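The complex appears here without one of its protein chains, the remainder shown in place.
Now for chain A:
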């Protein structure tokens, strides 16, 4: 007997989301982001989302579309273009009502706490910095155990980053929800999954379970089906972020995105051309644009 099949469409995934939800987005900055799912959210009428992300264009796009009520992040960057233009505009125009800028390590710790069903975990990051001043909800906790010098240290009690939904993009998955990354870094996708009530995995290719480890070390299987609610095949679905080794970042397109985003007229044209249709239309428009550039 095989475990149940969880394969679904992009629209079915978005149909499971609700306004007001807390959504964690996997990947890292401009790397292995579930962009096809993000684009589907842009097309939806979802609003008032709390977004938890190591931010890249996912955050810029969702902010621009007015989808974000609250943003939890430690950075937003496109790497080869350091500052994300749409996120910058959103901050400078104050269009995201609630901002939680944390330290990167705190973010990791918050996901760990949520994945372990703990209310918080202690750490040093944040002490002395404006992360505590700008996030007055963050509390300190006094260690019940003395340090070697007898001090009872006061540490940051990082609250669990509990998520309603996690969206991640992997290289391969089976229809049951086992999934592997083939690139250099797992990022934190398993922690996002374990911190969430529902987990949707988009992937480059759905394969048989046996195919997941036939030519790949088993250690690359990051997600187990216990963690996963739904699987959707979205080839090139991380575009324009990396999905190594299936493809690298589309630097030309990213540059086009950033330049367009910096100018209202160019941005309207970009949205019309690339973001006004469904995912197939997006991929076709990108293919056309790429041909024009050649």
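Just so we're on the same page, a residue touches a chain if its C-beta (ideal position, glycine included) is under 8 Å from a C-beta of that chain, and two chains touch if they have at least 3 such contacts; residues count from 1.
Following the convention adopted for this analysis, contacts and distances are computed from a predicted model.
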Choices "CoA-transferase", "Carbohydrate ABC transporter membrane protein 2, CUT1 family", "TlpA family protein disulfide reductase" or "Bifunctional diguanylate cyclase/phosphodiesterase" - which one is the UniProt name of the chain not shown: "CoA-transferase"
Specify the residue from the set A:10, A:125 or A:196 that touches the hidden chain. A:125
Which one, A:151, A:208, A:265 or A:292, makes contact with the chain that was left out? A:151
Which residue, A:88, A:230 or A:277, contacts the hidden chain when the whole complex is considered? A:88
Could you tell which one of A:10, A:37, A:65 or A:106 touches the chain left off the display? A:106
Missing-partner contacts on chain A, residue numbers: 28, 55, 73-77, 82-83, 87-88, 91-94, 99, 101-106, 108, 123-131, 133-134, 143, 147, 149, 151, 153-155, 184-188
